[in-house]
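Apart from one protein chain that is not included, each protein chain of the complex appears where it belongs.
Each chain gets a letter, A and B, in the order it is written, and its residues are counted from 1.
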Amino acid sequence: MKSFSYAKVATAEEAAGLLKQRNTRLIAGGTDLLGLMKERLIEPDRLVDVNGIAQLRGITATKENFRVGALTTLAELAAHQATPLIIKEALADAATPQLRNMATVGGNLVQRNRCWYFRSAEHRCWLKGGPRCLAVDGDNRYHAIYGEGECRQVTPSDLAPALIALDATVVMRTDEGEDSLPLAQLYVAPTARHRREHAVGDDDLILAVRIGGDALRRHATYLKFMERATWQFAVVSVAASARLVEGRAQDVRIVAGAVANIPWRVKAAEDLLAGEKIDDARALAVAERFVRDARPLRDNAYKVAVLRELVRRAVLRLKD
Amino acid sequence: MPEYRGPGPTPIKLDVNGESRLLLAEPRRTLLDALRYDLGLTGAKKVCDRGDCGACTVLVEGVAEYACLTLAVACECKHVETIEGGGADVEALQQAFLAHDAYQCGFCTPGQIMALAALLRRDGQAGEEQVKTAVAGNLCRCGAYPNIVTAGVAASRAKTSAKAK
Partner (left out) sequence: MPSARVVKNRTEFEGKIYEELALVQGADIPAWSADAELRHVGRSRLRVDGPQRVSGRARYTTDLMLPGMLHARVVRSPHPHARVIRVDAKRALALAGVRSVVDRTSAPELFDEEVHYVGAPVAVVVGETEEIAADAAHLVEIEYESLPFVVDLEEAIADRTRVQRKESYSRGDARRGFREADIVVDARYTTSTQLHNCLEPHGAVAQWDGERLTLWESTQAMFDVRKGVAKAIRARLDDVRVICDYMGGGFGSKLGHGHYSEIAAVLAKRLGRPIRCVMDRREENLVTGNRSATVQRVRVGATKDGKLTALEHVAWSGTGTEDGWVASTTGPSNGLYEVANVRSEQFLVLTNTGPFSAFRAPGYVEGTFALESAMDELADKLALDPLALRRKNYAKLDPQSGKHYSLKRLDQCYSRGAELAGWSRRKAGGTAGRHAYLRRGMGVSTQVWGGGGGPPAYATIHLNADGTAIVRAGLQDIGSGTKTAIAQIAAEELSLPLERVRLSIGETDAPYGPASGGSMTTASLGPAVRLAAVDVRRQLLEVAAGLMEVRASEIHLTDGHAVAGRGGKKLALDEVFSKLQNYTVIGRGSRHPNPEDVRLRSFGAHFAEVEVDIRTGAVRVLKIVAVHQIGRIVNPLNAKSQVEGGVTQALGYAVSEGRVLDRLSGHVMNANLEDYKIPTVKDVPDIVVEFVPDLDRRANNLGGIGLGEPPIIPTAAAIANAVANACGARVRTLPITPARVLEALRR
């Protein structure tokens, strides 16, 4: 880790001011940032510690609105009694207990991907400004099974798919005050001009994440597939939610994590479920539709099978 | 406007095991390196230095964290506890680890014990599942896991029965 200067701020305004400087990074829990810095993937000159900003802490919950401050740790979020079940499910196996004590919600949503070429200082891949993606011809057992574009890394967050399944919005700080946008819009596939997994700039500040009342009342569930019992980034994950009206599904969301470089939805699969009763046959049909357009790489065809099964099981669980 | 410290060495005041300690270190010094190099507290181990193994687990404000992914400078005004600090829960766990042979080489052991100390402090009575979850981020290459779980449960029981008395 290269040396840097460090400042603690007490308000969002102070943070915003300092973050305008070149090569300055915001540090929250530090679990991803310090990992990147130790590997020398980024070498900021200055770190701005936002942990003193009281405004970014805490959870406020009413029937119609669930708001989580960006500095809330994953453990605090998981422990709160008003936290939707799907979020608790998503956090149960996210990282490890110690990391959940340290990692913040804001940091979790903008953490960088875990592609092993990306994480290796000695590989200059496309996302890091290199000429091409090294995963396409390399070992891509954990890479994307959907999506176009050069970069085939996958979304690492357990929280993001679960939140998107609840139509969460992020509240960002602007010079005028606050601005919110659907969380899903934060994630954009990297392009040659924007080699990043998301649209949050280094000087942006996430204030909170919000879930509305409609979504809070939906049935929702999260499933994560790992190759060992715990402590692994998702190999595949699925978040699903729906409103059940007389046993029929409405407002269906099925969001897959770790299968593409953005949280992945298949509209046609959701439509297959909308207005229908959930049963084995329907769940299977939805799952089949979800994976129909998957295009696995050389080493990851198994992820298609896993995804199909997770979608099927998640849909069935919406019944309860 | 807040002031920057560093990049060179800066005085850092830490509260470790109830003692106030002053050290001079760069902002990039991790809590783990500060404990081990600056304060001579080598109970917390450096195994991966990137949050993968749990050997560096310490308590910060009573909560289990990885010292390798924590900056020392960010811990000012916070209460840090290491295995050397002892205390009722840590000692009960140490006894249980001894009695149940919950370690082999012992290199992961301080981390395991601190992770469980946080659990004991938080949840009065912890069963097997809670114990397993508490050390899910603490790898043990010797494979002492079954005994670690037994020891964790035993220490938790001992604590609750002591309370009941």
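Please note the rule applied: a residue touches a chain if its C-beta (ideal position, glycine included) is under 8 Å from a C-beta of that chain, and two chains touch if they have at least 3 such contacts.
Because the structure is predicted, anything quoted here is derived from the model rather than measured.
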Checklist entry - Considering the whole complex, which of A:Q55, A:T230 or A:Q250 touches the chain not shown? => result A:T230
Checklist entry - Among B:D33, B:E65 or B:D89, which residue is in touch with the absent chain? => result B:D33
Checklist entry - When the complex is taken as a whole, what residues of subunit A touch the one chain not shown? => result 1-3, 40, 114, 116-117, 120, 122-123, 134, 137-139, 141, 225, 227-233, 235, 299-302, 305-306, 308-310
Checklist outcome for this item: Interface residues of subunit B toward the undisplayed chain are 26, 28-29, 33, 36-37, 40-50, 52-53, 55, 82-84, 94, 97-99, 101, 103-110, 113, 132-133, 135-136, 138-149
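Convention: only the chains that are shown with their structure count from here on.
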Item to check | Whole-Å gap between the CA centroids of subunit A and subunit B | outcome: 29
Checklist entry - For the complex, which residues does subunit B have touching subunit A? => result 1-8, 26-28, 30, 49-51, 54, 57, 63-66, 69-71, 73-74, 115, 133-134, 136-138
Checklist entry - Can you list the subunit A residues touching subunit B in their complex? => result 1-10, 14, 17-18, 27, 30-31, 34-35, 38-39, 45-47, 49, 51, 75, 95-99, 101-102, 230-231
